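All protein chains but one are shown in place.
On to chain A.
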Amino acid sequence: MEGTNNDVVLLDFWPSSFGMRLRIALALKGIQYEGREENLFDKSTLLLEMNSVHKKIPVLIHNGKPICESLIILEYIDQVWHDKYPLLPSHPYDRSQARFWADYVDKKIYSTGRRVWSGKGEDQEEAKKEFIEILKTLEGELGDKTYFGGDDNLGFVDVALVPFTSWFYSYETCANFSIEAVCPKLVAWAKRCMQIECVANSLPHPHKIYDYVLELKHKFGLDTN
């Protein structure tokens, strides 16, 4: 469906791992789009209209029609622009496994990661332990492959997960641990992904994310003891 009428807008927020997924996918597929930065503390009328149910980014607006929820948008992008850089495999069973693991990333990484950077004391320790287990589980799924999608190209799960690696420095610094020490294979995978231009250009520098985390902690009074 490579139509001539392809007006693509992405409502985004620069530190959002969910938004990053779509930046990567659109870049891999060479899709021109207008990226609009939202202020999540002062949401635009457009965002509230396009995602009236959840009022969240990212939202993809394709020819005026909104699609919400990042993994749903990812599948949409993959289906509409299926000729270039397909992200989901073609075999139904392999597709089911890719969806399962992308869903696992959705269920586990964000909420546990949040407890890691924002938590204190025992809560933080608990979150850290859980987080490491989650990363180890993903490492197990990666196995000896170059990427989750195989040895040649990034796949659906790679795109779903790699944005969170820009938050690794923040998790490590806030909770005082090294992800590479406990999950070397996953960090090696992240480095391989970052060698792909579309990925590197779509992810903010980890130190910028950390500055943002410090801002958030201050804003919500999480930086006091």
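Everything that follows uses one rule, which is that a contact is a pair of C-beta atoms (placed from the backbone, for glycine too) under 8 Å apart; a residue touches a chain by one contact, two chains touch by 3 or more; residues count from 1.
We take it that contacts and distances are computed from a predicted model.
Not every chain of the complex appears here, and the one that does not is recorded in UniProt as "Glutathione S-transferase", selected from "Guanine nucleotide-binding protein G(I)/G(S)/G(T) subunit beta-3-like", "WD repeat-containing protein", "BHLH domain-containing protein" or "Glutathione S-transferase".
Residue-wise, the contact with the chain that is not shown comes from A:92, picked out of A:92, A:121 or A:143.
Here one chain is not drawn; of A:25, A:50 or A:68, the residue touching it is A:68. Interface with the hidden chain, as seen from chain A, comprises residues 1, 53, 62, 65, 67-69, 72-73, 75-76, 79-80, 92-93, 95-97, 99-100, 103-104, 137.
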